[in-house]
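One chain of protein is taken out of this complex; the other chains stay put.
Labels A, B and C are assigned to the chains in the order they are written; within every chain, residues are numbered from 1.
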Amino acid sequence: MELSEKPRIATAGIVRSAAPRPSSNTAASNGYDPDRTAAFSDGIDSAELLRMYQQMLLIRRFEETCGQHYSLGNVRGFLHLYIGQEATGVGAISALEPRDYIVTHYRDHGHAIARGLDTNRIMAEMFGKRTGLSKGKGGSMHIFDAAKGFMGGHAIVGAQLPLAAGIALAQQYQESDAVTMVFFGDGATNQGTFHETLNLASVWQLPIIFFMENNLYGMGSAVGRVRLRGADFSDALGAYDMKTVSVDGMDVLAVREATQQAVDEIRAHGSPIFIEAKTFRFVGHSFADPGDQYRQRSEVDLWRQRDPLVTYPKTLLDTGAADQALLDGISAKVDATIEAAVEFATSSPNPDLSEASDDVYA
Amino acid sequence: MELSEKPRIATAGIVRSAAPRPSSNTAASNGYDPDRTAAFSDGIDSAELLRMYQQMLLIRRFEETCGQHYSLGNVRGFLHLYIGQEATGVGAISALEPRDYIVTHYRDHGHAIARGLDTNRIMAEMFGKRTGLSKGKGGSMHIFDAAKGFMGGHAIVGAQLPLAAGIALAQQYQESDAVTMVFFGDGATNQGTFHETLNLASVWQLPIIFFMENNLYGMGSAVGRVRLRGADFSDALGAYDMKTVSVDGMDVLAVREATQQAVDEIRAHGSPIFIEAKTFRFVGHSFADPGDQYRQRSEVDLWRQRDPLVTYPKTLLDTGAADQALLDGISAKVDATIEAAVEFATSSPNPDLSEASDDVYA
Amino acid sequence: MTERTISIREAITEGLAEAIETDENVFIMGEDIGEYGGAYSVTKGFLEKYGDKRIKDTPISEAAFVGAGIGAATVGLRPIVELMSMSFSLVAFDQIVNMAANIRYMSGGQVKVPMVIRAPTGAGVQLGATHSQSFETWLAEVPGMYCACPSNPHDALGLLRTAIKSDNPVIFAEHSHLYGSQGEVPNDYYEIPFGEANVVQEGNDLTLVSYGYGVHIMQDAAAQLAACGIDAEIIDLRSLSPIDYATIVGSVQKTGRAIMLDTARRTGGIMSEVVAEVQERAMDWLDGPVKRIGAKDVPWPYNRGLEQDILPDADEVVDAARKIIAF
Partner (left out) sequence: MTERTISIREAITEGLAEAIETDENVFIMGEDIGEYGGAYSVTKGFLEKYGDKRIKDTPISEAAFVGAGIGAATVGLRPIVELMSMSFSLVAFDQIVNMAANIRYMSGGQVKVPMVIRAPTGAGVQLGATHSQSFETWLAEVPGMYCACPSNPHDALGLLRTAIKSDNPVIFAEHSHLYGSQGEVPNDYYEIPFGEANVVQEGNDLTLVSYGYGVHIMQDAAAQLAACGIDAEIIDLRSLSPIDYATIVGSVQKTGRAIMLDTARRTGGIMSEVVAEVQERAMDWLDGPVKRIGAKDVPWPYNRGLEQDILPDADEVVDAARKIIAF
């Protein structure tokens, strides 16, 4: 019975996926290919299917908890939550190997958790504690774990792109087959560094995935107000001669597959690939922003109906990949993990004042 | 007889022109349309045809003279000559009206002369004299004549683009139908400001012509070494939804026509247009550069065969638009103008040391 | 004349609205200043009230829209450009430093650039290394531009009026701590010229010089010093370019002692300029070295304790005073 069910997961997964968008330079460059797909997701054992669910749920709960502790004053500064975009980060990063690198922007907790960074130390960083990944010096916008190839967490829009290109350059230089994945938003595509870095990666044929999380808004700016083409322009990046893939960012399996294809291709041939995932943040830009002035409640509701934390578990149940008890177990595990993280962060010491002057020079 | 000849000029002009390159977003966006063309260049009276020749020759002689005076130490700093590109600047600017604006980069003498700036005052600026357009404070790279809508002369690659967008924004704001034309090179397209400004002009639908003088080299860098696509990418700027025109920059009539079409269209509808003219500098990047390390003599020779100061007068003669005596007369006039400019520059005073502190604040 | 009490935010909002309403060439552009209402709500409601010709939301392209402001200014408009943070000025630094400040000179005086660049500045709210910087201290050193840093609503409105009327580029640095800070503002129209420091409090024993948020620190310090019988004079520079050296030197000639405070990093703060200049002009009147105080010379940390420790405070000023006056 399980066997007969599995394909349905894939189908279920993919049917909702990549309403295949046209791509600029390459024929078959969208994430959609029913046959490969069926085959592929046969390849995902249900343990992995469940792991992805657990990660998405962990991110969702982590973000909700950060929000609560922001209100309590334990988390400060700017706090950008990933709620709504979980399927994108989890699907994309699940296709990477430990030797690969990730560079991202300030909306970075989701990516950090998907990469498997220690939630205790992420939470401790949110609390500004010495036990945080950045010893409390970086905060929410600057999560780093170099040992896991997680190279930040960068708060200047677009500034992470050149950095990522440099890391990819180093892989090429050292003849490693490691891939560098850099995340950025739709708003970041308007920065000069976006253009300069895509051109550099293209002319140098760097092993990098430009992963655009197109959540349709840059802070309060609907993408249609800052780009004539509106939300759909990833198919118009011809100037860079870069393969471009468009995928449904609310579908973790579709994102995983599209990314896996890109990763395989880069390991084989090394050229950069641009992936765009359409997704949505259910909450405000940062914790300060109610997120309702510049967009209609109806639009948010429409996207909430595609909440991966509703649709994906439903698929798991429908297809028999999991039963409710299993999901409840995962949920309990996640709650325990979050509780432990908060406990760890709360009980951890603040950095010593003397440490302010450490880590300035190597 | 003259009448019957005229079309041939146009044809001659256009046949060599815009080997119609595909354009990204718009059907009929290359500079080529035989009917309009014939009609159009019937519209150019021979006086205008000769004026364009005179301007090209004036630029050529002006640049040669600057070179001589650089060797003599009268012209200093960086000197970037326009030799070889005369047809582009003259053709493009001949389509503008006095109310229009021009912004350009450091290779600016050609544009300044084509715009009709006083050669005496340009030369005086080259010599750093008080009578120079910028009172000797700007030099070769910073030629300005605000009264003629000539807004510089800018020496940071790509920095003139946002400035030009702002001037175009002001025209739109003031509901003027004036067009702003900004010149830049192939190398400048790799700067972030290129991307940011094209997007801004596109989303705000600014009345601006982005005029790319693609002379195939940015200093010593062949465009193919800094862009995967090589020389041809103006047809791949789809992300900006901007009409794109490609034209033969060695053909003054083709450039004039393509530009005229763009100007007419912008006055009517206001959207930005991108024009690329393929051209070539016969000399080094700046006077310091022999210009032979990074390119083959054969390539230079090939382009020299298309020297507009050889081909265009030949066309004028072949088609009877001018006879040798007429051309000799023009040549003599040009020589006299240059001589007068050098005399004016030489005899002009240097700025007073006290003037160093003027013009810092308004 | 009658006054009213408003916040610095309200004063700036009022100054901007006044300019939009009285000069058709004034327009405002920046990221999320329209539909979103501005990151610090300074332009809340402007888009609805004045329309999108006067209130322009921009893409996240600081170099392009700052440069566009310069271009528009050279042909007769009077742009007011908002940066979401002074820290983001770095991505537009070439346009500000090389273009806005130089274009008049390079053109031999043919063009002018009547543009204001407004931005919240300063550390202290745990934004970390890239979002807490005070680049107005560098920009104030560039010839061809002015720089104003109000410490209270009265100055904010008066300096902003001067900034918008100036035919030169003006960096207008608004310390993010002070948006809510209240103060009295005259109902009648007034302007505050650049280059005229404000003697916040007269005193004979010691001269305390700062600007922006630093003035509030100096006021706390002066109160503590008064309790110890030290009579401090407080000078608020109000503009970092030009700097009113006459007032500072005059005060130092009276007191013989000075402490100068940046809330920016000590190294690279504007007070290095002021101290160097004042010791040169007033050495003969100085009873001891001019003390310079600023934030510690490290990047800005996120942790609150570390950030507070790095920031200068009134106690540091008082300790410095102790070192130069035995009490």
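Going forward, contacts are C-beta pairs under 8 Å (C-beta built on N, C-alpha and C of every residue); 3 or more make two chains touch, one makes a residue touch a chain.
As the structure is a computational prediction, the values presented were derived from the model and not from experiment.
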| message | Using the touch definition given at the top, which of the shown chains does the missing chain touch? | response | A, B, C
| request: Consider the whole complex, including the chain that is not shown, and state which of A:Leu50, A:Leu81, A:Leu96 or A:Ala164 touches that chain. | output: A:Ala164
| message | Can you tell me which of B:Gly110, B:Gly218 or B:Pro313 touches the chain that was removed from the display? | response | B:Gly218
| Of B:Gly89, B:Gly128 or B:Pro308, the residue in touch with the unshown chain | B:Gly128
| task | Identify the residue among C:Ala19, C:Met218, C:Val252 or C:Met271 that touches the chain left out of the display. | result | C:Met271
| For chain A, the residues touching the chain missing from this view | 101, 103, 132-138, 142, 144-147, 151-154, 156, 159, 161-171, 173-174, 192-193, 196-197, 199-200, 203-204, 358-362
| note | Residue list for chain B contacting the dropped chain reads 76-78, 125, 128-129, 134, 136-142, 154-159, 187-188, 190-192, 218-221, 225-227, 289, 293-294, 350-351, 353, 355-357, 360
| message | Applying the definition given at the start, please give the residues of chain C touching the unseen chain. | response | 63, 87, 90-91, 93-94, 97-99, 101-102, 105-106, 128-130, 133, 138, 141-144, 265, 267-268, 271-273, 275-277, 279-281, 283, 286, 288-292, 297-299, 301
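Just so we're on the same page, only the chains that are shown with their structure count from here on.
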| query | Just how far, in Å, is the C-alpha centre of chain C from the one of chain A? | reply | 39
| field | Whole-Å gap between the CA centroids of chain B and chain C | value | 43
| Using the average of all C-alpha atoms in each chain as its centre, how far is it in Å between chain A and chain B? | 47
| said: Among all residues of chain C, which ones touch two or more of the remaining chains? | reply: 58-59, 61, 63-64
| field | For chain A, residues that touch 2 or more chains besides their own | value | 190-192, 225-227
